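First, the structure itself, so that you have it in front of you.
In this view, the complex is presented without one of its protein chains, the others remaining in place.
Just so it is clear, A, B, C and D label the chains in written order, and each chain counts residues from 1 on its own.
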Amino acid sequence: MDVVQQPLQSLSWSDAAYLAPEWILIVFMVGLAVIDLLLPRRVTRSFIGWLTLGGLLTSLGCVVWRLLDINSAASATTNANGQVVSGVIRLLADSYRIDNYASLFKIVFLTATALIVLMSLGSVKREDIADKGEYYYLLLPAVVGAMIMASSGDMLTLYIGLELLSITTYVLVGIRKHAVQSAEAAFKYVVTGGISSALILFGMSYLYGITGATNLGAMAQSIQQHAGDYKELLYVAFFFLLAGLGIKIAAAPFHVWAPDVYQGAPTPITAFLAVVSKGAAFAIVFRLIYNVVFHATTPEAPLADDVFLAMLIMAAAAMVIGSAAALRQKNVKRLLALSGVANAGYLLVPVSLSLNGMHVSNFGEFIFYLAVYLLMTIGALAVVTVISAAAGHDEISGFAGLYYRAPWTAAAMIVFVLSLAGLPVTGGFFGKLFILLGAAQTQTYWIIAVMVASSVVSYYFYFGFIRQMFMRSTSEETVHVPVPTGLVIWICAIATVAIGILPGPMMSWVNDHFTIINDLFIGSQPGG
Amino acid sequence: MGSWLDETLTWGNALIFFLWGVILLALVLGFVSYAIFFERKVIGWMQFRIGPNRVGPMGLLQTVADIMKLLMKEDTIPRKADRALFILAPALAYVPAFAVLAVIPYTQNLYFADINVGLLYYVALSGISTIAIVLGGWASNNKYALLGGMRSAAQMISYEVPLVISVVGVVMLTGSLNLRTIAQAQGDWFWQWNFLPQIIGFVIFVIAAVSELNRTPFDLPEAESELVAGYHVEYSGFRFAFFMLTEYVYVYAIAALTTVLFLGGWHAPAPFLDFVPGIIWFLLKFSFIVFFLFWIRATLPRIRIDQLMGLGWKVLLPLAILNVFLTAVYMELFIKG
Amino acid sequence: MLSDLPILSCIIFSPLLGLLVLLFLPKQRSRWLKTTAIIATLIPLLLSLWLYADYDSTKGGKTYEELSTWVDASLNKEVVGAVSSYSFKFQYHLGIDGLSLPLLLLTTIVGVMAALASVNVKKRWKSFYIWFLLLEVGMLGVFLARDVFLFFVFFELTLIPMFFLIGIWGFMNRERAANKFLLYNGIGSAIMLIAFVMLVSTAGFRADQVPDKQETHLSYSGSYEVIQQNLTDPASYVNAAPPANSQEGEGNPFYLSKTMRWSIFLLLLLAFGIKLPVFPFHTWMLKVHAEAPPSVVMIHSGVLLKMGAYGLLRFGVFMFPGEAKDWAAVLAILGVVNILYGAVLALVQKEFKLVLAYSSISHMGIVLLGIASFNEIGLQGAMIQLVSHGLISALLFLIVGSIYERTGSTQLSDLGGLARSLPFISGILLTAGMASLGLPGLSGFVGEFLSLLGLFDSMRIITAVAVLGVILTAVYVLRSILGITFGPMSERYAALRDARLIEAVPMITLLAFILLIGIYPSVLTEPMKHGFDALLEQINEKVGR
Amino acid sequence: MERYINNYVIVAIFIILGILLPVVALSVGRLLRPSKPTEEKKTTYESGNEPVGEGQVRFNVRYYLFALMFVIFDVETVFLYPWAVAYKQFGLFVLVEMAIFTGLLLIGLLYAWKKKVLKWNSI
């Protein structure tokens, strides 16, 4: 058979050490699963949550240490232009990359999950979720999936990560076994998730057919040669990829599943879907766009430009549709789901703005907004858990008179709402501002207009929370805020404001640790 | 056979292949007829009975008579049955049973298809029969048939897993999925055959194989006392015959497969016995396995369904996996150096 | 000693000090809360008065300028090439000049008066004052910020407290009013943000060579000065004509084409026009005037509306003098429309608060006229009109609050003959009315007169029409105020108590300032003297006069 | 290459023969066997009684759980087979990798065991 023989590269012991963050999570998951199985039924499972949190934080520590280590002088090298670039660890024939890009994403995912676990510790009740132990330790493989997605340099690992994340979240969404809503949400999520992975795979299969490789770097090289001859197929491939990934990131018009699923899922899982799932899908989008699509332009067909334009249109649609649909929502979780759709639109903007002479990196804007989005969404949903525990439902009217029942929580909620609406002095404002400035650098002014307009529309429903909290009142009884949940609320609120007052250090830190050639243009550095 | 395989395909060659296939088919049908006869005889002797002895000399034509009877019996299809599936099921059961025989080698030179994924082919195709059984049970639209079919499916899939994993050790030692290579790789002395180094795998394989065949002590799907006749309760005439045929063709196949995988195929037990042709050794081993199957049928009682499932999942599966890793560690220490 | 302090920061953030104290006070102790809040507003007043005294108009406000890096978000610099840094640079840049100083004073004065007037608030004093002080921080910041994004942050900071103040403490339809306020101002600020983003990404770009070193610092700056300089300097890259053979703007990502300049200018005009409010966008303001609590309307009408005019001047006119000059006629017409529309509708209102609301629209029209004149007199007139209207409307709404507290109504038909039972309040009301209609000797006259005088220079017909509107002012003011003070008195109002001390003090203070400006306008014109020179120079250069 | 094609031709021939036999046998049988259907013959068999209710009864969900377990371990073999074939050529690390993979699956088995999936009760 005339098949290209690829050399097999096995993982060595030292390579395995680089995977410490992932190993730690897996070991914790296995250990906790066994403990949960062997313990008698009556023992309370809360400690599993704390152990999960411990595992996540340990892993986070490893990721940060690795990030700093890669960028330290010892492992830095100089590239052809004489610039100092940081090292990248490539495992298994470059199918698993530990680079700054991945590490930054992993930090976001792990932080988010840690906050979500902490939030759950205060809000998950035994009568609601029968298998509390499972609930906690299933989050770990989900995060591992997200981390694999961020690290993958190969369509195969990318797909495995995607499915590891998806399948575990299917279960997590449906974990309230006896609630109809939960099961229904889980089913809808399974179906849309299945369709989306089929679409993604279909697109990938065409890409593979044209390039003959699944490694992103190899694809980048191959696609430059073949793009001209197979541009129709490439268009089809990119269309399918965009549609599939659009479902995963819940961007309009592929967002219809989001409200139902977010509503039916347990609230912390809603936060997980909104932040980690979405972020991980974006990690894929970034890699695919800058490794494959970016190199697919030919003189006769502006493939890359068309894809970028399509993505921008998708972003605009997400913003407009998300904000408009949220106007009518009375259910908080549905509302936040739709706001998540709009936010997916905002997050898509930097990805889909192509680079030019002045706009040399969109990653800083993106990760900045993702971090802010993490804080405000998780914070808001943490407040929602408190409210729905007190009110017994998820309707927005549950917020009525919150200011008089729990003033500090209401104050934190104001911070989240303002941040979501993009008003100063919150992280949300600078997140959007950086994205807008990025768009302005590429002279894509129309998307600025759309973005700002959708923000204004969103004021209406975000301030709906404020109206409820301050201008309505029901009972005067105080709302009980469990300590872990309160901790989450305050961490998020303070961080949101802190980023809103001083966004510079974070943005600089991200951009100092990110080099676009090393981390995204995998293909432009053959071999390595 | 090997020489034809290397030639360019022509219609003539295809016809030769076809004729070989027909010959094998005839052999297999003959085997089935007389396997049934001998089963009855052997069990009879073991139970101090004579067994069939009226039709033909020593009752040798008994099975032939049975087949003729089945052929001429009226064929009823229940009104409520799903007609298409009802008709499809027996054929669907039989086709894979016969098709798996294509990859079994008999001697160094006597084999049909020489596929390098032969073992996988066998495992994959034999799984299809499960579907046929469920289909038959479902299409009958009968409570007994349905439950029998479901049980049968549950049992077959439960034992398929240990069966499949138990041969992994053999595959590891050989480094190939080609059944011919596997048979060839086994040594000249009988203790070098796979059944000793792979004793755990061998035992699991045999147990699981018996269960896959739905034979005693694992014949629960057909448990007369509970389920009348299981999935084929509504079948009569020649459609019923095909289910029976399937079972016995699988007996043939499993016996041959066990011989190839574990008992050294056509190898003589010791180098000095090489003068006896390989095919004889193969047939001897093969016959022994067949006899063994009859033997346990006569000996063992039927086990309960919870015991059946427990055995499969809680004992055989962990053991099979353990076997894989024992083999791996053994190879790591002694073979790879 | 005082001059060593970062005086501008102190002014802006001193209310926060009060806010901190407020947070730790128990919410039942209304007296403590009120006292703290009033003191917290007094500090910026005193500081700004000192600043006014210290301000030297010939030198401008350079000495008070505060500059430190606020956001220095470095960007990925790989692809650009050999630069040592590449970043978004937004500065914490505060400054004062002739344009901001009067408005700063206005803010601090009205702030204290509103705080005093807020003692009427009936519920939730603690949160009221917290929002109130935050609002003051925002307003002060708006007038002092010299970085577009810092300006924007402060601008938005006024929005949120206003939403709460209207929505919680307002009258019957407070929520709708709050929503409408939020919606219009949100749109306004969003448009402003678009304009700023476009500006920063083009005109905000600067490349600094470090002398003696091979280092280049590239940055996108939000600095007002940088942007203004780039925009008005014909030699800068923003205005550099592209090579003739290439397409427009090709190769120079910072080039602002004519269309771009115009669109940014129009966006700014629209953004600040909504705030001002210019005629078709004024409806939110009526709602706010009618529904917000009187002390909040004092702030709103007294200061917040001025932010629109201030922004229009500083960003619209100063940054795009050429475009503004080209549109002078349009501005003037808009102003006249505002004057006439406001006056006519004020004439037919049955509610006193709405009369005042429409009169605000009308008076803001005069500001537009002043701006449209594009000469020193007119611009000074506009500024004085801003300050004077701020003071007058604050005073009027203070009185409205007092009257409402006593009578429970602001309907013109309900009120009448209050002069008998409330002689003091009525007297102040009459005087304030006179100031509003532009009686010489009071501040309103100076502003109107100078504005119209300035405009008369260039657009005579429009001026004439505007004067007609001003005459109408007299009609509606007299109609309503005379109706309230004199005329038949309803029996139930006979036993009303006249103003208490805490009401009288702010009334008299405000009136005193009104008189001061009316009699001696130089208190305001003096610091402004050199404020417009540079602008007018540029305009004249551009227009070639 | 010829060998490759020939091998699969043989496989195809075996499958064709497998299909032919039932077709031929049943067609031939049609000529030989009688056909005298009556109502009674065509009723569903239920030990001689009148059939009660539907034939397609609901059965235990446990069957599904076994199917699930089967899928999991069958898929494991998908990975186990290629691994086993190539095992000789690889180092110790490959063994560790497979041990981790299988270990995780065994945890799954333990899970099922502890959750009483493997315990059979009633039909």
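Just so it is clear, contacts are C-beta pairs under 8 Å (C-beta built on N, C-alpha and C of every residue); 3 or more make two chains touch, one makes a residue touch a chain.
Heads up, the rule we're going with is that contacts and distances are computed from a predicted model.
Visitor: Just go with whichever of "NADH-quinone oxidoreductase subunit K", "Na(+)/H(+) antiporter subunit B", "Hydrogenase expression/formation protein HypE" or "Twin-arginine translocation pathway signal protein" UniProt uses as the name of the absent chain.
Guide: "NADH-quinone oxidoreductase subunit K"
Visitor: Please identify which of the visible chains the hidden chain touches across the whole complex.
Guide: Answer for the hidden chain's contacts among shown chains: A, D.
Visitor: Among A:Val63, A:Ala213 or A:Val497, which residue is in touch with the absent chain?
Guide: Touching the chain that is not displayed is residue A:Ala213.
Visitor: Which candidate, A:Arg66, A:Lys188 or A:Lys278, sits in contact with the chain we can't see?
Guide: Of the candidates A:Arg66, A:Lys188 or A:Lys278, A:Lys188 is in touch with the missing chain.
Visitor: Just name the one of A:Gly174, A:Pro350 or A:Pro503 that touches the chain not displayed here.
Guide: Final answer for the missing-chain contact: A:Gly174.
Visitor: Which chain D residues would touch the chain omitted from the figure, given the whole complex?
Guide: Here the touching residues of chain D are 61, 64, 68, 71-72, 74-75, 78-79, 82.
Visitor: Over the whole complex, note the residues of chain A touching the chain we left out.
Guide: Touch set of chain A with respect to the missing chain: 1-6, 155-156, 159-160, 163, 166-167, 170-171, 174, 177-181, 183-188, 190-191, 193-195, 197-199, 201-202, 204-206, 208-215, 222, 226, 230, 259-260, 263-264, 330-331, 334.
Here is the rule we use: only the chains that are shown with their structure count from here on.
Visitor: How big is the gap, in whole Å, between where the Cα atoms of chain A centre and where those of chain B centre?
Guide: It comes to 52 Å between the two C-alpha centres.
Visitor: Any idea which chain D residues touch chain A in the complex?
Guide: Residues of chain D touching chain A: 90-91, 93-94, 97, 103-104, 107, 110-111, 114-115.
Visitor: Using the touch rule from the top, collect the residues of chain D that touch chain B in their complex.
Guide: That would be residues 2-3, 5-11, 13-15, 17-19, 21-23, 25-26, 28-30, 32-37, 41-47, 55-57, 59, 63, 66-67, 69-70, 73-74, 76-77, 80-81, 84-88, 92, 95, 98-99, 102, 106, 109, 112-113, 118-121, 123 of chain D.
Visitor: Using the touch rule from the top, collect the residues of chain B that touch chain D in their complex.
Guide: 4-9, 13-14, 17-18, 20-22, 25, 71-80, 90-91, 94-99, 101-103, 112-115, 120-121, 138, 140-144, 146-147, 150, 153-154, 157-158, 160-161, 164-165, 168-169, 171-172, 175-177, 228, 233-234, 237-239, 241-242, 305-306, 309-310, 313-314, 317-318, 321, 324-325, 328-329, 331-332, 335-336
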